[in-house]
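A single protein chain has been omitted from the complex, and every remaining protein chain is retained in its original position.
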Amino acid sequence: MNSIEYDQAAPEVRAVFDDIKATRKVDDVNNYWKYQANEPRMLKHVWESLKAIMGPGHLDPLTKELVYVAISITNNCEYCIASHSASARAKGASDEMLNELYAVVGLANMTNRLANAYKVPVDEAFKTK
Amino acid sequence: MNSIEYDQAAPEVRAVFDDIKATRKVDDVNNYWKYQANEPRMLKHVWESLKAIMGPGHLDPLTKELVYVAISITNNCEYCIASHSASARAKGASDEMLNELYAVVGLANMTNRLANAYKVPVDEAFKTK
Amino acid sequence: MNSIEYDQAAPEVRAVFDDIKATRKVDDVNNYWKYQANEPRMLKHVWESLKAIMGPGHLDPLTKELVYVAISITNNCEYCIASHSASARAKGASDEMLNELYAVVGLANMTNRLANAYKVPVDEAFKTK
Amino acid sequence: MNSIEYDQAAPEVRAVFDDIKATRKVDDVNNYWKYQANEPRMLKHVWESLKAIMGPGHLDPLTKELVYVAISITNNCEYCIASHSASARAKGASDEMLNELYAVVGLANMTNRLANAYKVPVDEAFKTK
Amino acid sequence: MNSIEYDQAAPEVRAVFDDIKATRKVDDVNNYWKYQANEPRMLKHVWESLKAIMGPGHLDPLTKELVYVAISITNNCEYCIASHSASARAKGASDEMLNELYAVVGLANMTNRLANAYKVPVDEAFKTK
Partner (left out) sequence: MNSIEYDQAAPEVRAVFDDIKATRKVDDVNNYWKYQANEPRMLKHVWESLKAIMGPGHLDPLTKELVYVAISITNNCEYCIASHSASARAKGASDEMLNELYAVVGLANMTNRLANAYKVPVDEAFKTK
């Protein structure tokens, strides 16, 4: 599939592109949106859900970008690591913070397997909720 | 493998158990450590690295627990979801925060695959670092 | 490892290459087979099982290629996405169909994690089979 | 988190539950929706996107359920395997079809790793699109 | 799907069951084969490939069982961890060996993500083969 630029885009795609640009105060949308525009229903759906969840809420926006980076590393999505690292930096993430994040990602991927290997039973104290 | 209780434990295992209990101010260690004690070298290594990374640092401890939960959900490690959710709640995570976290986890796992499906090229603007 | 061309191939590798070319009515085999030829036992095994399962059966061949693409995206195998997308297109998949497939892949990867996060118990109605 | 029944639900949750019941012609929603209701924004988002994508479109609904099952097996989501297998059966999937699907899932997960192990370069013929 | 016992099995399934029992010198086949028998083509294919690869070859059989356990832990397949751990023990694996194996599994899953996080370029010295 090719990317779809604003000039070639159907009206329902342009509407999403316009909303992304207005919400994020940018001149153009990232490559992801230009490719996702090949499926206008998902373009609208992905954008609206990210807009609803990734902005201010119960967790601060930087925390959510860091979580996004952590999952993207775990799943090995190069594009997503690059784009959400950039968002995290724009929201205040320093090199020190990202280095510590990578450490947590490594440790979690390690202990996830160790817990499975040993078939560790869940402690009673963890079952309240 | 069976879990190893303090009474049965070798001195180098007891030393780690004692440090966990002192550091976390708890009376007993969680099941994970009792199973990991079957491999005393890794017991020491996992504990020392978690102690170094998961405490105060460049990211606050709650953020790191939330990242841990997010990766554990992605990897489907039931024990790790339970134990790190409990740690997150102990550090202040509310139901609202966890629900929003789950939303981010779902969205990241979705867009990771969409970016791969479309082979989206990394934007020039993301390549500075 | 290097790829193995027909001229260099041992007789048991040539036999598989010949069967692939005859079955698929092509002049040469794809790169995958030329690399898999480094392990002639697996070459024979993978080819025979794909030949048995991916042709006409209880599911139509296009459906099976789409499933293959969906899993390859989930596992992030670039070669497999490319080769099975080409097969899917050769069997009639349009851009619209692939775009909708990508949407399903994204959604399934999202709800897989949300179901795990909430530890949703399986409904009684789903347990009949 | 606990499941949320219709009687306890906030108006925006009830609205989604009502739409699911009307669209699917069922008396009650599945457990997934009752747990997802803990995050009403994602409840609405997941439902609206599944409603848009999983119904009639460029791929037939049964094909999409089979893809969903295939990904859920790959990711080892027990709930999703159960619920989408039930949906696939309701849309006409037979035991023979599901058995053949499982075979494709196994083969794809195998060749995904073999292609990565051999670092197979993408054939020129696969690069047109 | 239900498991298929020898008495109910079709002739081509019985032939595979007989070969498994003769090869492994056992009175009955494991549950995996009784379920895989629902798809007789894959039953034959999986058995013949495991028979060809997992026996004596270029790697010793115990090493191959340990690799199987390591991957099954990484993918979180409870059945496969149990069955291949039993095979490994039958071929000589001690508790000490399995504990060390789990350590390697944990470490590999950790450094896989750290290498991806840092986008470490492959050293020239590793590119000879």
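Each chain gets a letter, A, B, C, D and E, in the order it is written, and its residues are counted from 1.
What we mean here is this: contacts are C-beta pairs under 8 Å (C-beta built on N, C-alpha and C of every residue); 3 or more make two chains touch, one makes a residue touch a chain.
In this text, all values refer to a predicted model and were calculated from it rather than measured experimentally.
For the options A:33, A:102 or A:126, the residue in contact with the chain missing from this view is A:102.
Counting the whole complex, the residues of chain D in touch with the unshown chain are 73-74, 76, 78, 81, 102, 105-107, 109-114, 116-119. Contact residues of chain A toward the unshown chain are 76, 95, 98-100, 102-103, 106.
Residues 1, 30-32, 35-36, 38, 42, 46, 49-50, 53-54, 57-59, 63-64, 66-68, 70-72, 74-75, 77-80, 82-83, 85-86, 89, 94, 96-97, 99-101, 103-105, 107-116, 118, 120-123, 125-127, 129 are the ones on chain E that touch the missing chain.
What we mean here is this: only the chains that are shown with their structure count from here on.
Chains making contact with chain C as well as with chain D: A, B, E.
When chain centres are set by their Cα atoms, the one at the greatest distance from chain B is C.
Looking at which positions face the partner, chain A and chain E present mostly the same ones, since more than half of the interface numbers are shared. Look at where the CA atoms of chain A average out and do the same for chain D: the two points lie 21 Å apart.
Chain D and chain E have CA centres that are 28 Å apart.
Contact with two or more other chains is made by residues 1, 38, 41-42, 46, 49, 53, 75-77, 99-100, 103, 129 of chain D.
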